[in-house]
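The structure follows.
All protein chains of the complex are present and in place, except for one that has been dropped.
Moving on to chain A:
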Amino acid sequence: MPAGRPGPAAQSARRPPPLLPLLLLCVLGAPRAGSGAHTAVISPQDPTLLIGSSLQATCSVHGDPPGTTAEGLYWTLNGRRLPPELSRVLNASTLALALANLNGSRQQSGDNLVCHARDGSILAGSCLYVGLPPEKPFNISCWSKNMKDLTCRWTPGAHGETFLHTNYSLKYKLRWYGQDNTCEEYHTVGPHSCHIPKDLALFTPYEIWVEATNRLGSARSDVLTLDILDVVTTDPPPDVHVSRVGGLEDQLSVRWVSPPALKDFLFQAKYQIRYRVEDSVDWKVVDDVSNQTSCRLAGLKPGTVYFVQVRCNPFGIYGSKKAGIWSEWSHPTAASTPRSERPGPGGGACEPRGGEPSSGPVRRELKQFLGWLKKHAYCSNLSFRLYDQWRAWMQKSHKTRNQDEGILPSGRRGAARGPSR
């Protein structure tokens, strides 16, 4: 587009471009309306070629005024004038061109080969499509959101560089029911993806494959067979809340809700929690959180802000033997532990709510607690709260005793000390 804008005066003074007398002729079509001066034809018109092949082209000039010759004509390819040694005058009205060992097309719309008159004006043009046939797409992976739809992704063969526009088509059919279907919504999660929004059947496997086609040929991926129920994913758990546990400086309580879309089916859901300190990029992961909607993180640093996320896997839905696909992580929720002087090492499991013996250090601690309880408890229903009270008491008593414990070895948070009585 020319730079600068013409004012009204310039607009009125604008004359038809001087090139107008020079017309192009379609290969098969009749001459277009025009002044009937020079016309030219390039042959071949818009050819498709393999990389490395050669091309012989001709530009034939026709025209009413006799004496229109091939003299002075020249070629450009993608705007660049071609060296004269590649051209030769075949006869009075035809200029030939020989190109060898062609590279892949500079743009997918085709290389622009143009035949120019002596004065530089365009007489004719031809688009060259130089590339490779597609290779087999592979690595098809699919997932279903809440058993309602199916999204698939694949990798194009040859990493996609065919230099030609390549059309990918995802096809699917029910294994024993014959009819091929074509996916219609492309590029939903990246350039090589497709989304099937509805009418999906359960309990019968699907056969899925990808067909790649371009001007030079086509290729088909291997067929992937899958059952919708084996590739189910769901939304991340909503309503994730993280809160402090009383005055405990190294614990936070995480609570969430089972993803509503599959709420009635998630009998065996698995969850994963990850958390990190505000300034860190290293996440700690709590794995194997089965079928519960809360977890207590322990061994945290006091007085620190933590970001927490939860995700869900609809494991074994409708009796599927396989794990499903993990959902996205929930939006990060932040909370901070209460302040203290003593740092604590990290843990990797949910702390039991009370009374359940789990890992070594907690068991030892609980043992001590129960010993203490025998002397002081009078209401076993409140054991959980009493446990917390005891812990808080433990921490306070350490402070007052002013013991210099230093950094405790991992996993032993005050378990080594018994209550001093």
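Everything below uses one rule, namely that contacts are C-beta pairs under 8 Å (C-beta built on N, C-alpha and C of every residue); 3 or more make two chains touch, one makes a residue touch a chain; residues count from 1.
Simple rule for what comes next: contacts and distances are computed from a predicted model.
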item: Undepicted complex member, UniProt protein name, chosen from "N-alpha-acetyltransferase MAK3", "NADPH:adrenodoxin oxidoreductase, mitochondrial", "Auxin-responsive protein" or "Cardiotrophin-like cytokine factor 1"; value: "Cardiotrophin-like cytokine factor 1"
item: Contact partner of the left-out chain, one of A:Q108, A:T182 or A:N291; value: A:Q108
item: Footprint left on chain A by the chain that the document does not show; value: 1-3, 5-6, 8-9, 11-12, 14, 16-17, 19-20, 22-24, 26-29, 32-34, 42, 45-46, 76, 78-80, 106-112, 114, 121-122, 124-127, 165, 167, 186-187, 191
